[in-house]
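Below is one structure, written out as structure tokens; the observations come after it.
Rest of the complex left out; these chains stay put.
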Amino acid sequence: MSLALCPGSYDPVTVGHLDVIGRAATLFDEVLVAILHNPAKQGTFPVEQRIAFIEEATAALPGVRVAAYSGRLIVDVAREVGATCLLKGLRGEPDFAYEVPMAGMNRALTGIETLFLLGDPATAHISSSLVKEVARFGGDIRGMVPDPVLAALAARGL
Amino acid sequence: MSLALCPGSYDPVTVGHLDVIGRAATLFDEVLVAILHNPAKQGTFPVEQRIAFIEEATAALPGVRVAAYSGRLIVDVAREVGATCLLKGLRGEPDFAYEVPMAGMNRALTGIETLFLLGDPATAHISSSLVKEVARFGGDIRGMVPDPVLAALAARGL
């Protein structure tokens, strides 16, 4: 039973995240989407809503689960859930450069491996933060986030 | 009539910015230097002064105009003014890496193209933030910003 752990803040989930999660679901028996959050800091969406967005968007993918974690290292989560590996999507070289020391540190800490998947180039410009910034100024982000996220951003005036 | 839109915060303008603006002025009929600012956040210089610095430094370039915008996406400004394209200077690979998703997002939003020009290598170490940091500690930034900016930084104890 192979289990890929996909960590992130997912605040909110984008079609870029869903591309990686969906492809991970074809490569591993199970995919655990792990939302890492800091209860002391308020994000854009409460963690329960972030979970709900992903659960709804991945409802058709049987092996995908979503859970939230705080105050812990992702490598400890990985050990607890018996993850085969961490799985990260890379949109380009800056993502790669950022992930190299993280993967090295995680391997140094517990031996866990990080596998990388290249994000679909068609979503390379999409990130949670850029989508929120565009939404805040009235840009049309349809197709960049799932519809419930679109509605929730609109409802908050974003 | 070709019009290049050069967006930035220009707080303050440097000789690196002026290199790109001046070269853009030889390539396009008009260049609109668009200062994007957030009225809720105070920059180093008020936006009127940033405009004045650029207007004075580009007075000899007939096709160059300067204007400030806030609360709007640059692509909406581009559409409103009928810009042919966005034009960005690149000092090196980090600039390139930063601009790739921005250009992709802007194209996805309205179809506007972003064209890139390589900054003059002789100004590759010059940025508004680094110049201000150097000035704050008494470094000699003559030749890195136009003289009025130099005087204004000095007057503020920077």
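General remarks:
Per-chain residue numbering starts at 1, and chain names A and B are given in the order in which the chains are listed.
Here is the rule we go by: contacts are C-beta pairs under 8 Å (C-beta built on N, C-alpha and C of every residue); 3 or more make two chains touch, one makes a residue touch a chain.
Note that this is a predicted model, so its numbers are computed, not measured.
The complete homomeric complex described by this structure file contains 6 copies, of which 2 appear in the displayed model.
Here is the rule we use: only the chains that are shown with their structure count from here on.
Taking each chain's centre as the average of its CA atoms, subunit A and subunit B sit 34 Å apart. Against subunit A, in their complex, subunit B makes its touches with residues 71-73, 75-76, 97-98, 100-105, 108-109.
Subunit A makes touch with subunit B in their complex at residues 91-94, 124-127, 130, 134, 137-140, 144.
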